[in-house]
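A single protein chain has been omitted; all remaining protein chains appear in their positions.
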Amino acid sequence: MVLVRRNTTNLRITPSSQLLNSSTINMKLWQKNAAVQADIERFTVGRDREMDLLLAPYDILGSLAHIEMLCSIGLLEAAELATLQAALKRLYAQAQAGNFEIEAGVEDVHSQVELMLTRELGDLGKKIHSGRSRNDQVLVDLRLFFRAEIEDLARRMERLFDTLQSLSEQYKEVHLPGYTHLQVAMVSSFGLWLGAFAESLVDDLRHLRSAYESINQNPLGSAAGYGSSFPLNRRMTTDLLGFADLNYNVVHAQMGRGKSELFLAFALAGLGQTLGKLSMDLVLYLNQNFAFLSFPEELTTGSSIMPHKKNPDVFELTRAKSNQLVALPTQVSALIGNLPSGYHRDFQLLKENMFPALEMAKDCLDMLSFTLPQMRPKTEILQDEKYQYLYSVEEVNRLVLEGVPFRDAYKQVGLAIEAGQFNPDKNLNHTHEGSLGNLCTAEIKNKWTGVWAGFGFEKVAEKLGGLVQ
Amino acid sequence: MVLVRRNTTNLRITPSSQLLNSSTINMKLWQKNAAVQADIERFTVGRDREMDLLLAPYDILGSLAHIEMLCSIGLLEAAELATLQAALKRLYAQAQAGNFEIEAGVEDVHSQVELMLTRELGDLGKKIHSGRSRNDQVLVDLRLFFRAEIEDLARRMERLFDTLQSLSEQYKEVHLPGYTHLQVAMVSSFGLWLGAFAESLVDDLRHLRSAYESINQNPLGSAAGYGSSFPLNRRMTTDLLGFADLNYNVVHAQMGRGKSELFLAFALAGLGQTLGKLSMDLVLYLNQNFAFLSFPEELTTGSSIMPHKKNPDVFELTRAKSNQLVALPTQVSALIGNLPSGYHRDFQLLKENMFPALEMAKDCLDMLSFTLPQMRPKTEILQDEKYQYLYSVEEVNRLVLEGVPFRDAYKQVGLAIEAGQFNPDKNLNHTHEGSLGNLCTAEIKNKWTGVWAGFGFEKVAEKLGGLVQ
Amino acid sequence: MVLVRRNTTNLRITPSSQLLNSSTINMKLWQKNAAVQADIERFTVGRDREMDLLLAPYDILGSLAHIEMLCSIGLLEAAELATLQAALKRLYAQAQAGNFEIEAGVEDVHSQVELMLTRELGDLGKKIHSGRSRNDQVLVDLRLFFRAEIEDLARRMERLFDTLQSLSEQYKEVHLPGYTHLQVAMVSSFGLWLGAFAESLVDDLRHLRSAYESINQNPLGSAAGYGSSFPLNRRMTTDLLGFADLNYNVVHAQMGRGKSELFLAFALAGLGQTLGKLSMDLVLYLNQNFAFLSFPEELTTGSSIMPHKKNPDVFELTRAKSNQLVALPTQVSALIGNLPSGYHRDFQLLKENMFPALEMAKDCLDMLSFTLPQMRPKTEILQDEKYQYLYSVEEVNRLVLEGVPFRDAYKQVGLAIEAGQFNPDKNLNHTHEGSLGNLCTAEIKNKWTGVWAGFGFEKVAEKLGGLVQ
Partner (left out) sequence: MVLVRRNTTNLRITPSSQLLNSSTINMKLWQKNAAVQADIERFTVGRDREMDLLLAPYDILGSLAHIEMLCSIGLLEAAELATLQAALKRLYAQAQAGNFEIEAGVEDVHSQVELMLTRELGDLGKKIHSGRSRNDQVLVDLRLFFRAEIEDLARRMERLFDTLQSLSEQYKEVHLPGYTHLQVAMVSSFGLWLGAFAESLVDDLRHLRSAYESINQNPLGSAAGYGSSFPLNRRMTTDLLGFADLNYNVVHAQMGRGKSELFLAFALAGLGQTLGKLSMDLVLYLNQNFAFLSFPEELTTGSSIMPHKKNPDVFELTRAKSNQLVALPTQVSALIGNLPSGYHRDFQLLKENMFPALEMAKDCLDMLSFTLPQMRPKTEILQDEKYQYLYSVEEVNRLVLEGVPFRDAYKQVGLAIEAGQFNPDKNLNHTHEGSLGNLCTAEIKNKWTGVWAGFGFEKVAEKLGGLVQ
């Protein structure tokens, strides 16, 4: 279960007009006046306030863990802790309800939370910052956010996985030509084709889990990347926030900025590769020359000048969005490449790459899970004369099983084809694991379950629940 | 002069909440109800309405040229033309004033313009679409938009170029260590260093011009990518829109979608490479171990926990944004790679890559043009003992000019260094072209002017002016 | 004409076993012995000796120009010059004859040339190095090499361009379905399809020319990147080597390392995009579901288990190699990203990226120029029932030209299609520029010629000829 619900529709988002009106803004730069500072701020803050809204609940969770620890080492009194906890839990509820806002003139989510606390509690509000830097604060926010996003993503992947497996079973008898070199090659089936993408998702899930394991380590306490002279109890915050382990070395913890994003980008790119290939197949199979399947009209798009068109826009866009995911690692690498160790402001832009990419990935998964069950495979595809050679290997194998040496069997079939006398027996008997006649759907599901178990989502939910209740 | 002014601050932009609330949207996909169609539409339309706002004036310009041509070939009567022209010019003025809006439920800018025309003029409004497809309509919109953006970009590059040249002259006497392998190597100067980036911008401008030349060709009339059975006069629209030439072959015109963006992405990536390196140098030179220059306090940023810090956030962010430009070609290539010829809906996402990248490039240029003149180079840098070996090559050369063979001179200086008896003469006399003592600022400006002349911006302004006056 | 002929088959290349036996080599690293230095050298030299062989003639040309200039400023006596010129011209002839070798233990081509000169001429041989650094020496070698490679590439592009144009004319009457969204859309033709790639090559040539213009500037005299205290005459070497202009600023000249490669990589990637798309189309059209064309059997490949297969391996590999070119800018950017100004040893690896990529590009061009004329387009493709809707737009347009309002025409045709009563007139009359009936082959050739003229290859050949005769 995803503990932190985002009710983003209700969030009052500052319009991302930064994106579009920067040329107007920049004009001001040339007027020598008090606006200079404001312009520099606008340039440096960029889209951060928009992005940071998504971090609000995680920032509050991080603070709840941090102050509990501060109290345990004597840097906060019990009464102070209680007051701060109550206030933070109210803010958390507000964020969950979608009523959290980053005010104009406030730079980021950390400042906004602190501002709200000090408005309410005065100087006590500032104490949540003791023993932290904004560097480890944003690190922990991002880890908690990515962790939740990965869980969300994994659940949507599971939905698509189950969809594919179920369709694979449903259509296991419907044959399809299989291609190599994009040349008609051997008999395949809808069951085989759809089941393949299910099994591919297992590998993608495994890589997502690997990114998750790197991310699910606690950077809190690394401060600006060189630790703190306060006697912080980092194991305690690790436990409170449900992390599986610590980023021990504080310089390493800071180097995780960029590296975490890179690992996650790899996982998304791997997924993108799978979904892009599935989408490409769908577009191809919807093409009239293949015509292996169709979708209800409401899932296709018409043309403004060609009355007969039924365009597969949905799958072209899942393909395109998947390919954007494939490019993500290059975007991340370009940002962080050749930077020496230590924090750099460049890292801020990682949010603008990663956050929309996560949405894109989820969008593609959902759209495929939604549309695929409405697929209408064409039956009797292989009746078409152009597919008769599909059976040539079957025929060769049949002869071999009857005792004809392979080379002779191959020649015999080849001559029959050339002479136009190739009349294959179209009954197939594929029995080995993973073949037409033996899809191993249960075994593949088992693989999925095995990888899934490694995440340990339940523990996280329980721990975070403990912080806010 | 950029004819089409964009007053984007006034544009009533539909908030790009698509970016953030898609998970909520997708929830709906699972409710079997009338919302299906709406959800598919939202997925396929994506951020297009936001992006298309920027295309509005260009879409209208394209229509103005198209209908004048339609009239010339008898597909529109003179009176119809006059009526449509008047209405379109009003819409154009509205877009220029920042009052153009894409209404809820309207898919793109083309539909919005047509809708507004038909509201006013009934069926006549639809006639602007004759002999066109949305495919060549958006192609021509993008070409006109990119052309204007390139001009805007080129002008901002020129501002930075002039700034760098002027600072190069101003600081030509201030010496700096030059590095190879990041090791102290030879004497350089602020004049040399800043002037180098000016000359680099000439190469970047040349590549931008090359992209411009590919883009400044008329695709209108290619319809869906296979031409039209109407007797269109494509040379006429070419002339009316100020294009330098036609994309003749209609299949080629359509293949320009993606390829134009790729060429422009290359130009932006090349520019990003230059600006990123300049930013990296600035960050390094602001570092306390180098300490070659400083900036006024209002251009740097403080730290939340370290009272002494003056962080170069501005230049870290020009570096980061420059590096995002460097990654742009990969994003474009990932989208269009291995797609067969013909239009694909995937191309729509190119806007989401290219439009913000153009803003990013302009932002970086402006920020550097604004901040660099406020640079305060440190003088007497080379007095520091660690730089004395800078003069070793000078010393070797001096001996060679006095007749000592190079190998002996090299040995002699090497021995003096080892013996701690190296006391170089610090008077330099570099005279050749492009050296410390001979920056060739005028020659480099000449190169700039030569490349600039090839754009022909004036003709474009004149032609577009003719369409809307 | 490419002046510098490479007879690479005869070059005695040191086997690139570095690639494969490095694990064995590295073993040695752990043995503490005299081999340390050798191992470090092997690691740092890498594949440079293999790559540098290609630079040999250009290194000699650079030296010939440099010494003539040294003599003109009094750093070399006339007799010394004559002796050196004679020796260098012999070496040049040797390199052209394919008998140049980099000996074991010699690090690079510059050292090899110097070694051979000093063996013959004693200390005089070393004088060719006066006023130069290896940094500007390799810069000028690379510029001369890339310049020659670009010319070679351009000529091979021209061969493919001419091939495409000629085939486009030959098959202009053979119709083909045109696709949008990979859905059957409108009538196209082999003439249109092939001609489109010819016109695309014009844009690619323009970008190659832009890279050429950046590269065709003289970096010699920039020494280690900070110029020289010798009174070098850089305009003289510029003229002798046939460069169009100087890299004036010496820091800029050095920054060209990496940037030149990036610009060239962009040009190759743009070309790769074109050739990749053409290859993808070919693979698709060879597929049995499309079956638009065939090739003679000797250009396709059989299958080890499927007797009927005729695999389009050649075009799959031109596609794959083209896509490797598309990835090239990322390889270059990854190497040079975020490096401050000044030389870095990292740049050495650029050769390993660029040199094989140039061969790859030429290979693909040649293979396509060779195979395309053997293409056998299928005629009467559009007789197949599934293509009848191709004519729907034609039919709508015909009605419009007869006076029926577009919307009514569109409806009328749509209804006919639904009712199964759509019997289109299959005579087409496309007349506008670049359409089915008017391919504008001559106009596109004109464009090519215009871009070609900008290179000025003749001047280069003449100048280099002057140096070595």
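As written, the chain order gives the labels A, B and C, with residue 1 at the start of each chain.
Criterion: a contact is a pair of C-beta atoms (placed from the backbone, for glycine too) under 8 Å apart; a residue touches a chain by one contact, two chains touch by 3 or more.
All values derive from a computational prediction rather than experimental measurement.
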Report task. Please work out which displayed chains the absent chain touches and list them by label. Result -> A, B, C
**Report entry** Which residue of C:R49, C:R147 or C:H344 touches the chain not shown here
**Finding:** C:H344
Query - Touch with the omitted chain, as defined above, among A:Q137, A:S222 or A:T301 - result: A:S222
Report summary line: The one residue from A:R147, A:H344 or A:K463 touching the chain left out of view is A:H344
Query raised in the report: Please identify, in ascending order, the residues of chain A that touch the omitted chain?
Result: 75, 123, 126-127, 129-131, 135, 178-182, 185-188, 192-193, 195-200, 203, 206-207, 209-211, 213-214, 221-235, 245-253, 255, 258-259, 262-263, 266, 269-270, 273-274, 276-277, 280-281, 284, 319, 323, 326-327, 329-330, 333, 336-345, 393-394, 397-398, 400-401, 405-407, 428-436, 439-440, 443-444, 447
**Report entry** Contact set of chain C toward the excluded chain (per top definition)
**Finding:** 6-9, 11, 13, 15-17, 19-24, 26, 29-30, 36-37, 40, 43-44, 46, 50, 53-54, 129, 133-134, 152, 223-224, 298-299, 301, 303-306, 311, 313-314, 316-317, 319-321, 323-324, 326-327, 330-331, 333-335, 337, 344-349, 353, 356, 359, 362-363, 366-367, 370
Report task. Could I get the residues of chain B that touch the absent chain, sorted low to high? Result -> 179-186, 283-284, 286-291, 303, 305-313, 316, 330, 333-334, 337-339, 386, 389, 392-393, 396, 410, 413-414, 417
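Just so it is clear, only the chains that are shown with their structure count from here on.
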Requested in this report: Averaging only over C-alpha atoms, locate the centres of chain B and chain C and give their separation in whole Å.
Outcome: 25
Report task. Provide the C-alpha centroid distance between chain A and chain C, rounded to the nearest whole angstrom. Result -> 37
Query raised in the report: So, what's the distance in Å between the C-alpha centres of chain B and chain A?
Result: 30
Query - In chain C, residues with contacts to at least two other chains - result: 179-182, 185-186, 284, 330, 333, 337-339, 393
